[in-house]
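The complex appears here without one of its protein chains, the remainder shown in place.
The letters A and B name the chains in turn, as written, and every chain counts its residues from 1.
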Amino acid sequence: MTDFLLYKLSHVGLDHVLLMGALLFSIGLYGVLTRRNAIAVLMAVELLFNAVNINLVAFSRYITPSLMTGQIFALFIIAVAAAEAAVGIALILCLYRHRRSVYVDEADELQW
Amino acid sequence: MSNLTALSLELITALAALLFLIADAMLPKEKRGYLGYGCIAFLGLLMFGALTMGGPETLSAFGGRIVLDPLALFFKQLSIAIVFLVALLSVDVMKKLPDGHGEFYPILLFILTGMMLLAGATEFVTIFIAIELISIPSYVLAGYHKHVFKSSEAGMKYFILGAFSSALLLYGMSLVYGATGSTQLSEISTALQKLPLESPVSSGFGALLFVGLVLMMAGFGFKIAAVPFHLWAPDVYEGAPSPVTAFLSVGPKAAGIAVIIRVFLLFLEPIQHHWAHLFVILAALSMVLGNLLAIPQRNLKRMLAYSGIAQIGYVLVGLVAATNLESPGGTAQLGISSAMFYMAAYVATNLAAFSVVVVFSCLLGKEEISDLKGLSRLYPGISFCMLIALLSLAGVPPLAGFMGKFYLFSAAWSAGFHWLVGLGVLCSVISLYYYFMVIRTMYFEESPIELKLSLTWPQKLALGVTTLSILFIGIYPSCISTVTLEAARLFLP
Partner (left out) sequence: MFSPYAYIAFFAVVGTAFILGAFAMSWFLSPSRPATLRKHDNYECGETPVGMGWVQYNVRYYLFAMVFLIFDVEAIFLIPWAVAFKKLGYLAFAEMAAFLLVLLIGLLYAWRKDALKWV
């Protein structure tokens, strides 16, 4: 049993990592589509970006091990996602100052 | 050492943006109003510089990650023209804001840097950075009137859907990278020939590639607001400040079309029978739904948002015409050239229409179609500009929009998409209805109030330049079409 577990643990393949990325992406997708709280939506978007990062690093490790392309791409995504989050929080604060609420479904002046 | 001439326009613009940022921080408050005029002057000079650049040769920098070819140069010039006109429209609106109007111009210049970078980017990381350099400042601009609830709401909605679409695009890029082992478009293009693509489901890499392509298409589709990825557009256009709406209705679309042409039609051309059908669907849906949903609109900006969705459908027809789905070979150059021509005509036309909207909403604070009642008697000049713009959007000869549609539909016809051309013509006829409703309100209804408008010189310049270019492109189309045909020479086999 222990031998089997150790074997399993030491042979993490590309498919395992991709599956994890896809799961994370799905969780993020679910969060973006169902959450009412704008902060929670922002967090779900960050999950989406992190799922992409996992994918990129995994591909970089298993497909092009001699090149760092995927890892460099992931670095850029982290930096840009931080900028995006800062702008997002600023916009949420702006909305909060008007309505004292961060619920996206209460922002409903723009319909038809 | 890289060849930095390929990047000169972007570098100059980025430097100027930083200088404007410092100037905004250092100048005393009462002098910041001059920043707008400085920005206009800079953009005028940049336009002049960009027009003198050129030549058929291709420059490349950073190991082929950025290129400067006629295709990129065309979209760079178009981007500068867009931002120049938007800066003209914004000066007087931003002056009226109580605080912080100086930030507007550095943000605008950063967006311009992103648009020009995107036109020449040939690698995924560069494309991603360029797209975010357009998107993130655009979220800020959409929410720029921070004391107006509608504007904050528009910024928030644009942010959530924009970030979501960026994530989709990135996920797609990561899968394509995994399938082909490179982020450089040229290497991806060569790797595609080795993959066993004929049975995509049985080979894992093929499946990765196709899921990635569809996700990338969805990401780009969000940026250009093509149906079914258009849901953000009407809300954001209505809530954003009018000059920003003017920018959003043309800027991201031009940049998005540039990158779609480069990624899909230039480098993913070998596997076009796998993705071209999806573009046909996007084009048809955008034309039909955009035009039908524009009919019941009461708000001018919302109506123009749906009309913009329809117009991007027409541009996509040009891209579809460049594929050889129906007829093998020979139409790529014509299709791309017609799409580029239509994009230029659309930029001139839509900015003319938005100049009127901006003038109107800046001076009166009104944006409903019914508020235009009797405009023609009080202001024959402004309503003439609006008339020309709307007729050009509808595709009435001899204006720019007509020539654009003529080139597009003839390219699509010779490519064998007869039913799509029929649908496009039908949609143009539908669009006549809602454009004429606006014209009727302007020319055949009595004004309930006496208005008092006095235009400033930037507004007059913007109205004049756009209206004259609609007429000029319509009467003398070869001034643009020779350039677009030259740029589309890349697509000759």
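The working rule: contacts are C-beta pairs under 8 Å (C-beta built on N, C-alpha and C of every residue); 3 or more make two chains touch, one makes a residue touch a chain.
Small disclaimer: the values here were computed from a predicted structure and weren't measured.
Residue A:A85 is the one among A:I27, A:A40 or A:A85 that touches the chain missing from this view. If you put the missing chain back, the residues of chain B touching it would be 1, 18, 21-22, 24-26. By the touch definition given at the top, chain A reaches the unshown chain through residues 6, 9-10, 12, 75, 78-79, 82-83, 85-86, 89-90, 93, 96.
In this text, only the chains that are shown with their structure count from here on.
Distance between chain centres (mean CA atoms), chain A to chain B: 28 Å.
Of all the residues in chain B, the ones that touch chain A in their complex are 124-125, 128-129, 132, 136, 139-140, 143, 146, 149-150, 152-157, 159-160, 163-164, 166-167, 170-171, 173-175, 177-178, 181-183, 234-235, 238-239. Interface residues of chain A, counted against chain B in their complex, comprise 18, 25, 28, 32, 38, 41, 45, 48-49, 51-52, 55-56, 58-59, 63-64, 69-70, 72-73, 76-77, 80, 83-84, 87-88, 90-92, 94-95, 97-99, 104, 107, 109-111.
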